[in-house]
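Pasting in a structure now, in structure tokens, and then I'll have a few things to ask.
Just one protein chain is left out here, and the rest sit where they should.
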Amino acid sequence: MLSYLVRRLLYAVPILFGVILITFFLDNVMMTPNEKAGRVLGNKAVGKTREEWIRNRGLDLPMPTQFVRYVKKTVTLDFGTSWQTGREVRKIFLNGAGPSLLITVPGFFAAFTASLALALFQVFVRDSPLDRGLTIATVALMSIPTMVYVIFGQAVIALGLSYFPAYGFSYGGFGMVRFLLLPVAIFIMINLGYNTRLYRAIFLEEIQQDYVRTALAKGLSGTRILTVHVFKNGLIALITLVVAQLPKLVLGSLLIESLFGIPGLGNVLVQAIQNADQPVVMASVILGSVLYITGLILTDICYALADPRIRLS
Amino acid sequence: MSTPPLLDIRNLTIHFHTENGVVEAVKNISLQLAKGETLAVVGESGSGKSVTGLALTRLLPEPPARYVSGEILLEGRDVLKMTARELRAIRGNKIAYIFQEPSTSLNPVFTIRSQIAEVIHLHRPEVTDVDAEIVKYLDMVGIVNPAQRMHDYPHQLSGGMQQRAMIAMALSCQPDLLIADEPTTALDVTIQAQIIDQLKDLKKRLDMSIILITHNFGIIEGIADRVAVMFRGKIVEEGATRSVLSNPQHAYTKALIQCIPQLGAKRKRLTTIDHAELEALG
Partner (left out) sequence: MSAIFNHWLTQNALVIGSFALVFFLLRAGARNERWQRAWVRLKCDRTGLIALGIICVYLLVGALEMLRVPNGGGPTRSIIDVLTASIAPEKTYSAPLADELLASPLHEKTVGRHLLGTDVLGKDVFVETLKACRTALIIGGLTTAIYIPLGALLGILAGYFRRWVDDVIQYIYSTLASIPEILLLVAILLVLGKGLGTMALALGITGWVGLCRLIRGETMRQSERPYIAAARALGQTHWKIVIHHLLPNVMHLVLISAVLGFSNIVLAEAILSYLGVGAPVGTASWGAMIDSGRTELSRDPFVWWNISAATVALFGLVLALNLLGDALRRAFDPKRG
């Protein structure tokens, strides 16, 4: 197990190197130091101030030297400071993770459970008009942009359910729950369609396996075959998909957080994007990649724990 | 009034409705099986033999399958007229199955123990010591050290052992009829012989009927009392195993028997079957 983990982490190194190379390329090669200085200091700053700014950051050094410095900084989690606010990027990320998780974690598990139930129900009534109708409904849910969910959700609240605030956030207590309820509900809606479709496909694949025929030949009822035999096999297949997404929950949901004014990482990122705050965006690219790789490793571990056929070695 | 035979198939016809039209998988076949008797149903793939086997407890998915006509009488009761609940009561209990591919037919994520226990709980709720019962049957099919092996997952057993576990599971509810659908096809040749010997042994010890579905005439001698040869959904020849083997009547039967590789026999090439010629014969 341990040797497996070490090997897996070593695999991650070249990938992370590639990601750093991409961000470096986008950040430094595609943009001249002068353009950067202009963005940060404003176009009014000219001559000496600019040159000084460029020299202080080592942007006048040869590219390979700059790259080595860039890698060193990234590895020590020094992502620099935000162009927009001047705050340290690392601190911004640490502060933003909490509120993000408050939305994504409950939303994720609720969406998972609801989709699982819906998918199982669809498999139970498979090939009936009800199943076909639900399939189209799940595709329809997927076909609505996130923005529309949020904007109409807020409009409905503004019109009627004014108990739930349509915008803002407060830390702690029941007030926070009030602020979170609608964003979480929308998070669930956004994921419901896609998840249900995927899970249904996985369970339908399982239903065609030989062991289902054996179970039928044993005299088991359709319900038992579905909820015991097919369910356990399908669930193991699902774990791969679900666990891989867990670490990424830290990043939050860009649209929901910014549209609801929740001070999570997603919101921070949207502001950074809208203000072309490059250090924050590039750091998030690297963070996202680290989280993704973590997800893959977690998946393998969970797979080995859940599936008797798999042993990590 | 004489007691009805264990199984009496009368004029059974089964169609499959596919997008390319209707396929007549089984055409008007009739078969009888007495208690304790072993019948081999021989034919090549697509001849309708497996379909017939699955039809006996209505295991074919409907659609595409459709039972067009006929009766399947199990101790005088028509299986095709049974409710879903009645069908579940005979599946595994009166008629049990073993299939071709043990590695996929067993559920990969449950232990052998839990898969056998499940069927005992279902059909024999009176059994109190389920584990002892499982050990008994695993022992009966020749699994060494059954008390430990029953906690294994299917993938921890070899192919032959998996098939033995399948047989144990099938026997665990003391069925009147065991349907073995190509039970040895997926196994190595030496293992094949062991499994067939195992079935022979079980046939002697338990008063149980067996339907052995196979494409291989070579394995039925010494186990089957009678043999029915199926070709394109029809039974083209039926009789006592010995007489069919020594004096086959139908050209297809002859061809199938010639296909058995003989140890020590020198042949330039393996025998093949000319279907066009057989079709012409009818």
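Just a few scattered comments:
Just so it is clear, A and B label the chains in written order, and each chain counts residues from 1 on its own.
Operating definition for what follows: a residue touches a chain if its C-beta (ideal position, glycine included) is under 8 Å from a C-beta of that chain, and two chains touch if they have at least 3 such contacts.
Just so it is clear, the structure is predicted and the values come from calculations on it, not from any experiment.
Residue in contact with the omitted chain (choice from A:6, A:117 or A:139): A:139. Looking at A:94, A:155 or A:305, the residue that reaches the missing chain in the full complex is A:155. Touching the missing chain, out of A:94, A:117 or A:147, is residue A:147. With the whole complex as reference, residues 14-15, 18-19, 22-23, 26-27, 30-31, 135-136, 139-140, 142-148, 151-152, 154-155, 158, 201, 204-205, 208, 248, 251, 254-255, 259, 269-270, 273-274, 276, 278, 281-282, 284-285, 288-289, 292-293 of chain A touch the missing chain.
To be clear about the criterion, only the chains that are shown with their structure count from here on.
Centroid to centroid, with C-alpha atoms defining each point, chain A and chain B lie 51 Å apart.
On chain A, the positions that touch chain B within their shared complex are 209-211, 213-221, 229, 232-233, 236, 307-309. Interface residues of chain B facing chain A in the complex, by the touch rule stated above, are 57, 59, 88-93, 96-97, 99, 101, 104-110, 118-119, 122-123, 153, 155, 166, 169.
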